[in-house]
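All protein chains but one are shown at their positions in the complex.
Take a look at subunit A:
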């Protein structure tokens, strides 16, 4: 189960970020932000090597002692669910692309994917 789920805009700011337990929020933010380095690296590598082969799975981005950060994974059910929910948010005509995500449905779906922490 996930302890932190973040959706990052292509400009690298968080569209949505949520973590459990909440007291470590800052640490998660730092971790997620730092792992963007690897995302950038992988994306640019993908761009060079296989431009036509659009692989959304970035795999393990940033292992830390306590947690592992995975990039957008489509080949697992978890990420497909996240992707579908994200698509729903984007399809909402009242959502302004670029704004932070405040959808309740998305939030609920993310909660279901998270560790049910005490």
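The rule is short, and it goes like this: a residue touches a chain if its C-beta (ideal position, glycine included) is under 8 Å from a C-beta of that chain, and two chains touch if they have at least 3 such contacts; residues count from 1.
The rule is short, and it goes like this: contacts and distances are computed from a predicted model.
Hidden from the displayed complex is a chain whose UniProt protein name, among "GATOR2 complex protein WDR24", "Calcineurin B homologous protein 3", "Origin recognition complex subunit 3" or "Trafficking protein particle complex 10", is "Trafficking protein particle complex 10".
In the full complex, the hidden chain is touched by subunit A at residues 11-14, 25-26, 29-30, 33-34, 36-38, 40-41, 63-66, 98-100.
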